[in-house]
Each structure stands twice: as C-alpha cells, then as structure tokens.
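The structure follows.
For this view, one protein chain was removed and the others were kept in their places.
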Amino acid sequence: MKRRMNARVVVLETVVAPLYWIILAASVWILLRGHNEPGGGFIGGLVAVGATVLWGAARGPSSARHKLPFGDPVLLAAVGVLASAVSGIPAWFVGASYLTHQSFMLPLGFTELWVSTVMLFDAGVYLCVWGAVSGFGLGLLAIDDDAGDEGADAAAPRARATTKAARRARR
Amino acid sequence: MIWVIALAVWTTLLVGARLAMSRDLFRVVVGLALISSGIVLMLFSSGRVSSAEPAVIAAGEKVLPATAANPLPQALVLTAIVIGFALICFAFILVVRVVRDAETDDAEDLRYAEPAPTHAVEPPASPEGCDPRHPLDEPRTGGHP
Partner (left out) sequence: MTVPMSMLITSPIFVPLLTAVLATLAYRRPALQRAISFTGILALLACAVALVQFAIEGRPMAVSFGGWEAPFGIEFSVDRLGAIMVLLTALMGLAALVFQIGDPETSPAGEPSKPFVLPLLHGMLVGVGGAFVTADLFNMYVWFEVMLIGVLGLFAAGSRLDQLEAAFKYFVLNVAGTLLLVVAVGAVYAVTGQLNFTALSEAAAFLSPGMALLLLASLGVAFLVKAGAFPLFAWLPAAYHTLPGPVLALVAGLLTKVGVYALLRVFGDVFAPAPEAALGLALEALGWIAAATMLTGVLGAAYHWDMRRILGFHIISQIGYMLLGIALGTEAGNGGTLFYTAHHIIVKANLFFIAAIAWRMTGSYDLRKIGGLANARPLLAIVFAIPALSLVGIPPLSGFWAKLIVLRETLALGHVAWTVVALVVSFLTLYSMMKIWMEAFWKPHPDPSHPLEARGLAPAWCVTIGLALITVLIGLFPDTLAGYCLAAAAEIGGAR
C-alpha cells in the first residue's frame, strides 16, 4: 500500500487556488503595515511562505516552485537580498553612512506619494524570506515525495526498521 | 519575574541538553533548537525585565517614552531568532538527507567521514565512495577489469 503524506485531497486542491492569493494579499498587507505599525518584511515573508507551502502540499512542490516569482526560490531570495543591499546605497550620495534611510514626497500631480528606501529594504527582506524559507519547505516536501516513491515497496522500510532494532538491541 | 524567567531558561536548557546528547540525529537538532530558545530567553532578560510597554514610538511623537521597555535586547533577540531559525531549517533538511542516504538515524553509525579505527597504529582508509572522485578513476577501472 502506498502511504504518502501528500495523497490527493480534492477539497484542498480546489480551495488552494483562491486561498493562495488571499494569503499572499494578507502578507503584502502585513509588509506594508510594517512601515509604521507592527508587521514588516520578515513576518510578511513568512506568511507568504505559508501560501507557497500550502500550494506545494496540495499540488506538489514543483508546481509551487513554478508559481513563485522568477519560478525559483533561490533567484527570489537573491533578488530580495539584492533589493535590501541596494536600498542602503542612496545614503552615500547624500553623504550619510550606509543604510541611512532616505524618504521623500514624490509629487504625482493629483496627489503626493511618500517614497522611502526603507520600503525597498523591507520588500527585499520580504522576498528573501519568502524565497529562502519556501526553498527549505518545498525541499522537505520533495524529499517526502521521494521517500513515498521508494516506500511503495513496503518490505524495504520494515527491513530497515528491523536492522535498526537489532542494532539497538546489540548495545 | 526574573526568577520565573531564570527557571524557564534553565528548564529549556536542561531539556535541550538532554535531547542534544541523544544519539538520534533528529533529537539532536530539536535539542539544539530548544537550547537556542533558552539562550534567546536569557539574552532577552539581559536587558533587565523592566516594563511591559512595547518599545514603539506613538504616532506623532519623536522619542520613545522613558517608561517603555528597552528596545535593544528585543532587537538582539529578533536577530538571534532569525539566524537560529535559518540554521534549524538547514539542519532539518541536512538530517533528512543524511538519514535517507546513510539509512540510519543513529549518530554512532555515522562513520563515513571518520571511519572507525581497525588497527592500533595504522589509521583506517576512507570507506568506499567517500573520497573525491578522481578524473582518472573511471577509465582506469573500466580499462583493466
């Protein structure tokens, strides 16, 4: 008998599509809220990881991987670190030390937009956490899938378990 | 309050140390995670437990009220948690791979990098497949069966 953690669950597979976007929207809201209130990139990123891992559990890790921006957790995390690292550079041009964050009002005609390098830094943290932790999570799911395939032959794990018990008994 | 935290720190450390000294690889990682939680709690209390007021500057204000908690240990703790989290994530994947490849979760049986000595003076040679594969190896063994 095949016993796999991610055996198909139809309800989850159906519901995961809207849920994915709802969770992502919530994570972005947490990211933006972090500007002046509790929240921010790290926790927002973790929430986004929740969406990705949920997708991975429902429809398989490789599908979740393709659903990420850039289609690859490593690239996503690297872009995040790049954004955070770059956000400290403008400070040099105004004579301040690295990572001294700058902010200014951007006139758009009808209204003004408040732009700051902190936002870029936080977005970078968000992407980095999303990419890195998703990578770990999907990696674990993929290993679990492999183990499931090997475990199709039900005798193998039992043999392994008995040798282990025997080894324990020897001591 | 500080005594409660001290008790919590010691309990976590002891439980963690007990698990970390196990031979089961997963327990070792869980034990290290617990130890690091205990230490994070200790780091948190190193800034004195003084106030329950969060260190957030209220809207419209420019400075932190003097009654607020010390923000520095919180920053340190957050950093330590994030780093610890990344390391534990990595360690779990690593352990899963080790257990899958070595077919054992007993630390005592992990004798690939450091083979057990077989002779009183002569150190043992590396086990099969545990040395870097030399570019010349394949054709040579293939050429002389």
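The first chain written gets the first letter, and so on, giving A and B; residue counts start at 1 in each chain.
Convention: contacts are C-beta pairs under 8 Å (C-beta built on N, C-alpha and C of every residue); 3 or more make two chains touch, one makes a residue touch a chain.
Not measured: the values here are computed from a predicted model.
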Chain B residues touching the omitted chain (full complex): 20, 25, 28, 32, 35-36, 39-40, 42-43, 45-48, 71-73, 75-76, 79-80, 83, 86-87, 90-91, 94-95, 97-98, 101-102, 110, 112-114, 121-123, 125-127, 129-137
Contact set of chain A toward the excluded chain (per top definition): 74-75, 77-79, 81-82, 85, 88, 91-93, 95-101
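Methods note: only the chains that are shown with their structure count from here on.
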Intercentroid distance (Cα basis), chain B paired with chain A, Å: 21
Residues on chain B engaged by chain A in the complex (per definition of touch): 56, 59, 82, 86, 89-90, 92-93, 96-97, 100, 103-106, 109
Residue ranges of chain A in contact with chain B within the complex: 36, 38, 42, 132-133, 136, 139-140, 143, 146-147, 160, 164, 167-168
